[in-house]
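First the structure, in the form of structure tokens, and then the observations on it.
Every protein chain except one is present and positioned as in the full complex.
What follows is subunit A.
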Amino acid sequence: MADPTTLPKKTDQQGLRAFLHGLPAVDQTGAQERAARLASRSIKTSAKAAAIDLAISMVDLTTLEGADTPGKVRAMCAKAVRPDPAVPSVPAVAAVCVYPDMVDVAVDALRGTGVGVASVATAFPSGRAPLEAKLADTRAAVAAGAAEIDMVIDRGAFLSGDYAKVSDEIAAVKRACGPAHLKVILETGELATLDNVRRASWLAMRAGADFIKTSTGKISPAATLPVTLVMLEAVRDYRAATGRQVGVKPAGGIRTTKDAIKYLVLVNETAGADWLSPDWFRLGASSVLNDLLMQRRKLSTGVYSGPDYFTLD
């Protein structure tokens, strides 16, 4: 692993390229096998109960639709605070995630609840806008009260090898965030290879990301276990090299309790227990929450209740 203190300046295209291409290779087959192996862990009884509550507390409950309205966002916020009104012991989710123009609605609805407000920004989901527009997007979301910003990287620049541009843009958005936490979406479905995922992870962390996130949810494939495995290895290695801990957020395609628990096992046995908290690991999802609630009730009561017993927001 290269010594981070001798890393090139952020605008040094050649140095950055040399660094990223000098990272250890990822063998795709091996990474897939490792992820599949971890996915076969059997999490039962008390371990399952703890995992379900942990997963609920890590959810970034998300609505990112053109048809979003204040009413829809308020309803989602109510669900975020008390996911299962019948069972007060169910924890609140970590945050809600909305478009910038819905931030004020969410902030109002969540004031004093401890549930965070995250906003996508930087011309989400494509990232195809001038830098100034992306920064304005970010500032507007922060000004409206967003505590977390989910930005997208310029995949076009990354794939064309213009790493400096991607890095500078992340750094600029990070400055625009001020005190808000920055999650950097790599959109791994468009980066295609796991070598690219590892490089993009390091690039984002070096440029100032507080979290690295797999996907927008608008591109298929979204989050996958092998991609998340490689990102967890990256944050583990980055902390070992620099002392700074960066979070990970798989997003999109996580629909069942089984899926969510597989991700927790991956965290536990790759990055380690230090990442097993909403401060360092999030699940970007919406439909998974109801399945977590349903499995939670099944564990505590011994019987399945139908989907009609959980609210659709």
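Just so we're on the same page, a contact is a pair of C-beta atoms (placed from the backbone, for glycine too) under 8 Å apart; a residue touches a chain by one contact, two chains touch by 3 or more; residues count from 1.
Just so we're on the same page, contacts and distances are computed from a predicted model.
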{"item": "The complex's invisible chain, by UniProt name, from \"3-oxoadipate CoA-transferase alpha subunit\", \"Glycine cleavage system H protein\", \"Carbohydrate ABC transporter membrane protein 1 (CUT1 family)\" or \"Aldehyde dehydrogenase family protein\"", "value": "\"Aldehyde dehydrogenase family protein\""}
{"item": "Contact partner of the left-out chain, one of A:47, A:129, A:157 or A:171", "value": "A:47"}
{"item": "Sole contact to the chain not displayed, among A:188, A:201 or A:268", "value": "A:268"}
{"item": "Contact residue for the chain not shown (choose from A:16, A:31 or A:246)", "value": "A:31"}
{"item": "Absent-chain interface as seen on subunit A, which is shown", "value": "1, 24-27, 29-31, 33-34, 40-48, 50-51, 54, 233, 264-265, 268-269, 273-274, 276-277"}
